[in-house]
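With one protein chain held back, the other chains of the complex are shown just where they sit.
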Amino acid sequence: MDELKIGVYICNCGTNIAKVVDCDAVVEASSSLPGVAVAQPYQYMCSNPGQEMIVADIKEHGLNRVVVAACSPRMHEPTFRKALQKAGVNPYFLEMANIREQCSWVHHDRDTATEKAMALTRAAVLRVARHEPLERRSVDMCPNTLVLGGGISGMSGALDLADAGGKVYIVERENHLGGNVARVDLTAPYLDSAHDMLTERITRVVEHPNIDVLLESEVESVEGFVGNFQARIRSKVDGDVSDQTVDVGSVIVATGYKEFDAGRITHYGYGKLPNVITSFELEKMLRGGRLETKEGGAPQYVAIVHCVGSRNLEFHTYCSRVCCMTALKYAHEIKAAVPDCYVSDIYIDMHAFGKGHEDFYRRSSEVKTLFLMYEKNDYPVIRKAGPKDDCEMLIEVNEKLSGETIEIPADLVVLMVGMEARDDAEEVARLVNISCDKDRWFIESHPKLDPVATTTDGIFIAGACQYPKDIPDSVAQARAAAARILARIARGKLEVDAVFAEVDEDRCSGCRICNQLCPYAAIEYDGEKRRSHVISALCKACGACVAACPSSAITARHFTDAQIFAQIEGVLA
Amino acid sequence: MTYAVGGSMRTGVYLCQTGTGDLDAVSVHGVAGYAGNLPDVEVVRDLGVLPKLDIAHLTLEFRREDLQRVVIAGDSPGFFKPTFTRALALAGGDPKEVRLASFRAFGASRGIGTARAKGVLACAVLGVPYPLAAVPDTTPVHPATLIVGGGVAGIQAALEIADADKQVYLVERTGTIGGHMAMFDKTFPTLDCAACILTPKMVAVGQHDFIDLMSYAEIEDVSGRPGAYTVKVRKKARRVDVEACVACHACMEVCPVHVSSEFDNGIAERNAVYMPFPQAVPNAYLVDEQTCTYVLSDGKKCGVCAKKCPKECIDLDQKDEIVELEVGNIVLATGYDVYDATKIERYGYGTYPNVLTALEFERLTNASGPTGGKIVCKSSRFNKRKKADEWVFDADEGQAPRSVAIIHCVGSRDARHNAYCSRVCCMYSLKFAHLVKEKLPDADCYEFYIDMRAFGKGYEEFADRIKAEGTFCVRGRTAKVFESDGQMMIRGEDMVKEKLVEFPIDMILLAIGLIPSRGTDALAQMLSLPTDEGWFSELDYNSDPTDTERGGVSVAGVCQAPKDIPDTVAQASAVAAGVLKSIAIGRGLDSRADLSLADIEARAASVVEAREEASWRSERTPS
Amino acid sequence: MTFEPTIVGFLCNWCSYTGADLAGTSRIQYAPNVRVIRVMCSARIDPTFVLKALHDGADGVLICGCHPGDCHYSEGNYKMMRRYPLLKKLLADYGIEEDRVRLEWVSASEGQRFANIVNDMTERVRALGPSPVKMALARDMAER
Partner (left out) sequence: MAIRANPKLIDELEAYGAQDVAKCYHCGNCSATCPFSGGDTVFPRRAMRQLQMGLEAKLDSGLDPWLCYYCGECSDECPRDAEPGETMMSLRRWLTARYDWTGISRLFYRSWKAELAAIVLVALLAGAGFLAFGFSRGSIDHYDGANAFLPSASIHVFDWILAGVLVFFLASNCARMWWKTMGKDKDTRFAIGAYLTRIYLLPLHFFTQMRFAKCDRKRPWVVHLVLMLSYVTMLVLIMFFLKYMASGPQVDWRVHAFGLAAAIGLVVTTAWAMRGRMLRSETQYQHSHESDWMFLILLLIVAGTGVLQFVLHRSGADVAANVAYVVHLMGVVPMLALEVPFSKWSHLAYRPLAMYFADVRADVEAAKAKAAEPLGAAQTA
């Protein structure tokens, strides 16, 4: 191996880094490190000229290792690996030092931050010196797809994939397709028929030769890796259980949401006051053409309460995104069903942000809906009305737009229950190896760069299981997931990471400790040789086996002991 | 759900209009006449615009006529549905049998209006969802794709498609891709810098083997049919060789012309030969023919840049060229422009130097902006060239504002300007508040808003955080900006405190609304696409938010309606699905407009037949 | 001048490192004393890493992984969990104070938590003063 020629590049990231870290000092310090041939600062390393600079230097100075001290490797490691590749250097001869997210953005003392940046860069330099060239392997991409959830998102994604010729398995827990949209009659803001839309989708899905709809079924396990998953599905169609295993290349998780349980908010009296109902109960009434109080009469006053379970400290801090428009929809529908009824709409902020939404909001004002604004966490209070009142209940609101404490008459109170992650969200997340946020919504790999992919390659998320969404946004996201999969199918093959564990059979004592340890059953024991070995395609490079091996016969490529020791020396030197 | 298998359903057709939109698009009279001849239709009533419906009366009629199915037909019939549902329920019918024939939902716009409306009605009467019947024939699809607009939407769509090894032509009007997002400093709610997110994608586009990037080019004409479009693209004379240019600045340094920079939204200057911004892709200069002395004087004057260029890659006499592209799919990602703030006098934009639009502030606060991200007020200085005083941003001379007010809904949610909500302003305003507080901790920051629309993942939490940082959120969009003895004043109402507020303010940011980008109409005409409020109309609001009436033409990002970055990216990827699908099977759908009424009737009928054969399916569908 | 400890942090790639990044994107300020080393999973953290760090002059070692049950590799963090008490015992025998080595769970959405942990740990280690290992080595040096 010829002598080390390391290029070190310190990114200013505009002023993101430079304003706290003295980049020139870092350059200065790193240029004297062993093996460093070039050390340079630059405004934006990630920019085209930045990358060009690396490529040029590699050509000019014959660099064989590169260190980029910039943002988190989670952001730009691929970008710079590409650059190395472009210059004909093995992409794994790159190491990044995270001096933005974990330095300039979290410290303000210039000296200590600069010192830390130096240490991190030094560690990267020492580490990269011990890097080895690795080859990415390409594996076959199975054109089949597994879709979890037969709601509007799942079906929309499935149809795109199936139309393109790929086989799709839709696994739905319920005994029918349609998910939550099936409970809706009209959609805001144009009051189009959700029923017709769903019928169209369902008919196409059910008739599609490339789609297998598995109702009353659940996925038991998902084995394998991107392009080559095996999913075990258990169906319980009216009692009799049947299992099957399908091979799929990708998985779309579209498990949707569940409505917030209004009973949890005690002072709305849901479950106690007979005429306090949830939005979904109202939906049922309207569909049945029977908008009545429990006593059976048409209500004279209806009050709609927004943000039930959403936008508060007690339950969920987030906004459920669709309730405002749904509430306006109800205001219209109630007026249409009971023309002489007075509708009041008790809200925090009117989230009418989408196409046609604002106009719909204006229209609901025109039909004389009385809008009352309350403060977050300052819930309206619902109580039974007195005998001489002309109404069932009275709602007390600290109304912001008048500064008054108001009492609104109501015969029927509709609680706009928010969206909530399904109870089994974590279960599902574990099943397919993705993570949940604090509210148990699935986390996308990047909210802007990559809103449909997840941290686990080959697993995509779509619709309300990622975060509350209306129908158009869910459909868009589902199709986005389909696009990503279609691109891979079109390519036929896909590259998987070169980072995995290897057993040095000469050192392996065949103790088999690692066999049990591996969560992916990627380590096989060879009875004849009495040695274990790793099935690289299954290995996800967690390194558990490496740390556990008593005879340290296992090495984690790109995370070898030597490399990490070097890093330790680096940060401490 | 249950369908009338075999036996006929006594059906009543009621035409009710809400009167929104274009009433002349559909001849209601014609549709009524047509309805009479549809099978099983016993009653046809034209109730006119916004009828006062009497439920009791309807109930009686349903009973009298013994109707089993009621079809409401109109521009937006859903607005009347609950009335009819109730009436039918009272009359003892099955409320599920109230069906909608929505002319608007299925694009019964001017021209095709009446015929389309008839088709929609026929389907409703048969109980067949219109999109299920109105499926155009498929046509062969050319594997190449044209993407119009190089903003984040265009970039995303291009990468999705090209990553499947399919040819993409990305046509961008300006000298670089990146669009508006490239101008931004940070992006809400995570506050990661826009450049960090976008530049890698831009680089990827620039480097991609399957993307033919045509910057500084415009669509001249589109002909052909779905799956096989021929597109004329005018490659405007860039006058700089993109391949050869190494962005060494030599030309710029000698250029005598100084004009305001589009990329910096006029708060900084550029030369006639310029690069929009340092990370531009392609990373090469271009000559602005509008201002270049050489070009304006037909080569008589100047031309020094060409002489100075060390790589001799400037050809000031270069002419526009027209190229023809064969493509199967067209993706429109033309994005937006911002509303003209001068149209709202009361905010004094253009009168008072320190009233800025959102985009101007984005550049001001941007590390790569004219003040290096320092937030300062404009300072007056004498311009020798113009021989006049002018207000400019100067990092050293400029005073830091002691107070900053952000006015929401400028030109949005307003019958006098844009009736619609621009969707992104609330969040970027909060972001501005954060940036101000971060850079000027002592400055007071006010948000004058109507509704704080923080609806996305992590947005509500972001809004709370900004309030916690000490920004005053005043519920009430302010009305007036004026000056009293040299000090800019703002006057508005604080509704929660129930008082009029009037106080001195140093800087005002206008959360300016979005409008369709220049040329959207022309493009719509060219492709005969319908638009609403100027934005491209999607094929179906709910179930098909990216396709259009025209086969092989889809819309991504803000050009369909205002959207934030995550939603734009998602939609752009979604578009790719449709494109890749059609390329994969080599066939795509024709335009819906090409279907005749007879076709639709026939298809609807066949759907009913199929359904009767397979009634087992009914249990799989929701009831 | 107060003593500024140097702490080596081993963070798992999926939860804790992302959490640390989140602290950054949210601009949550914390003590600059921790130097982070990224590993794919807390299960990869070999006790020798910790010993090596202490030997090379670290005043403290912070180990972070996904919350139990959240592990990207389903149960890697449990392996670390089991390994940890043994490690602590060993260190105790070496006479290394309790607070110098610490195992914490930080998820991808817990930027604030990470910052708090770093601040707290820095405080404690600062209170303890320089690592005895470092002192001992220094003494040896002096004697030679």
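Order of writing sets the labels: A, B and C. Residues in every chain begin at 1.
In this section, a residue touches a chain if its C-beta (ideal position, glycine included) is under 8 Å from a C-beta of that chain, and two chains touch if they have at least 3 such contacts.
What you are looking at is a predicted structure, and each value in this text was computed from that prediction instead of being measured.
Peer 1: According to the contact rule at the top, which chains on display are touched by the left-out chain?
Peer 2: Touch partners of the hidden chain, whole complex considered, are A, B.
Peer 1: Taking the entire complex into account, which one of B:477, B:550 or B:581 touches the absent chain?
Peer 2: B:477
Peer 1: Which one touches the absent chain: A:112, A:317 or A:365?
Peer 2: Answering carefully, the residue with contact to the hidden chain is A:365.
Peer 1: For the chain that's not shown, point to the residue among A:399, A:450 or A:470 touching it.
Peer 2: A:399
Peer 1: Suppose we count only contacts with the excluded chain; which residues of chain A make the list?
Peer 2: Considering the whole complex, chain A reaches the absent chain at 301, 342, 344, 350, 361-362, 365-373, 394, 396, 399, 401-402, 404-409.
Peer 1: So that we can see where the missing chain sits, which residues of chain B does it touch?
Peer 2: Interface with the chain not displayed, on the chain B side: 346, 409, 413-417, 450, 476-480, 491-493, 495, 498-500, 502.
Note that only the chains that are shown with their structure count from here on.
Peer 1: Please report how many Å separate the Cα centroid of chain A from that of chain C, as a whole number.
Peer 2: 29
Peer 1: State, to the nearest whole Å, the distance from the C-alpha centre of chain A to the C-alpha centre of chain B.
Peer 2: 25
Peer 1: Indicate the whole-number Å distance between the mean C-alpha point of chain B and the mean C-alpha point of chain C.
Peer 2: So the centroids are 49 Å from each other.
Peer 1: Counting only residues that touch at least two other chains, what does the list for chain B look like?
Peer 2: Residues 190.
Peer 1: Considering chain A alone, which of its residues make contact with at least two other chains?
Peer 2: If we look for residues of chain A contacting two or more partner chains, we find none.
Peer 1: Going by the contact rule set out above, which residues of chain A touch chain B in the complex?
Peer 2: Against chain B, chain A makes touches at 13-16, 43-44, 46-49, 51-52, 71, 75-76, 78-79, 82, 86, 152, 156, 160, 163-165, 175-178, 182-183, 185-187, 190-204, 206-207, 213, 215, 286-291, 311, 317-319, 321, 332-334, 336-339, 349-359, 362-363, 400-403, 441, 446-452, 466-467, 471-473, 475-484, 486-491.
Peer 1: Taking the complex as given, what residues does chain B use to touch chain A?
Peer 2: 1, 20, 53, 55, 76-83, 85-90, 95-96, 98-100, 102, 104-105, 129-132, 160-161, 163-166, 187, 190, 193, 195-197, 199-203, 206-207, 247, 278-279, 281, 283, 366-368, 372-373, 412-413, 419-421, 423, 451-461, 464, 475, 495-498, 532, 535, 538, 540-546, 560-561, 565-567, 569-578, 580-581, 583-585, 607, 610-611, 617, 619-623
Peer 1: Under the definition above, what is the set of chain C residues touching chain B in their complex?
Peer 2: By the definition above, chain C touches chain B via 25-27.
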